[in-house]
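The structure under discussion appears below in the form of structure tokens.
A single protein chain has been omitted from the complex, and every remaining protein chain is retained in its original position.
Here is chain A:
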Amino acid sequence: MTNAALPTAPDTRPRRRNAQAIAPWLFLAPGLLFFLFYVIFPVFQSFNLSLYKWDGLGTPEFVGLKNYRDLGSDRAFEVSLWNNVKWLVLYLLAIPGGLFIALFLNQTVRGIRLYKSLFFFPFVISQVVVGLVFSWFYDPTFGLLNVMLGWVGLGPINVLGDPALVTYGIIVAGLWPQTAYCMILYLTGLNAVDPEQVEAARLDGAKGWRMLWYVILPQLRPATFIAFVVTIIGALRSFDLISIMTNGGPFGSSRVLSFYMFEKALSEYGFRMGYGAAIAVVLFLIMLVFIAYFLWSMYRQERPR
């Protein structure tokens, strides 16, 4: 594969070479144009729009950096930003969680395949349904959570009605499918672990934690990288669960940037497109740090070819 894209030697007729220079662009054109049109340009349009005041109907009015200055004194923005940090940090628990379940299920007993698929289940159903399922699970009057807390003499608690608990409650709901995703990544990774290395390490007396840390985890690095990428993206994209479970409440205490942006831009009390765009730009800049890191890692992997 090293010479994968080197120009092929034998055929040097000029028409042939021309065809090979033009062909990639013809193949790229439809997908690339679509992507530029719907994804790349809108990013820049949002940057531009964030400098305007616009209700979505009239003429946009240029206000410079006013939207960003307003963000500085907006309490709701601060709450959303802080909640985003909570999401980012706590969502990463899906990675060790997924690894733990994968290790638990990495056996060859009868029916294990079905168990693996069923454990993966939460990832396949839509976040909307996950949100509904968990809001009923948390429900203070009949939710299963309070029934179980009642058995040990605790509760009842109203997770989604308590400003101090609500974000954590939603993150737990989000962790459910995300852990399943990380689990499947690790199960695939564990499948490819070199058995000879494991045996060799065993002969050297490595066991349990030390084996996991020094022998297994280094071999799982590609799986960990992908788990990290998808979990970070998932955390910053969290919207569905919040919209379904609390609609940002109570008192806006479960908002995150993505939700707050939506609320501002398409609010019932008049659209504030420019302000919404400014929030989205902040979210984008946070994401950009990670995107740059991901691309850099990929670039290093591409080099050796």
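Just a few scattered comments:
The rule is simple: contacts are C-beta pairs under 8 Å (C-beta built on N, C-alpha and C of every residue); 3 or more make two chains touch, one makes a residue touch a chain; residues count from 1.
One rule holds for everything that comes next: contacts and distances are computed from a predicted model.
Note on the omitted subunit: UniProt lists it as "Carbohydrate ABC transporter membrane protein 2, CUT1 family", one of the names in "Phosphate transport system permease protein PstA", "Phosphocarrier protein HPr", "PadR family transcriptional regulator" or "Carbohydrate ABC transporter membrane protein 2, CUT1 family". Summary of contacts with the chain left out: across A:Lys53, A:Lys66 or A:Arg237, the touching residue is A:Arg237.
In the complete assembly, the contact with the undisplayed chain comes from A:Phe119, out of A:Phe77, A:Tyr91 or A:Phe119. Among A:Phe62, A:Trp82 or A:Trp136, the one in contact with the hidden chain is A:Trp136.
One chain is missing from the display, and on chain A it is touched by residues 1, 3-8, 10-11, 16, 19-21, 23-25, 27-28, 30-32, 34-35, 37-43, 45-46, 49, 56, 103-104, 106-109, 112, 115, 117-122, 124-129, 132-134, 136-137, 142, 144, 147, 176, 181, 184-185, 188-193, 195, 198, 211-212, 215-216, 222-223, 226, 229, 233, 236-237, 239-240, 243-244, 257-258, 261-262, 265-266, 273, 276-277, 279-281, 283-284, 287, 290-291, 294-295, 298-299, 302.
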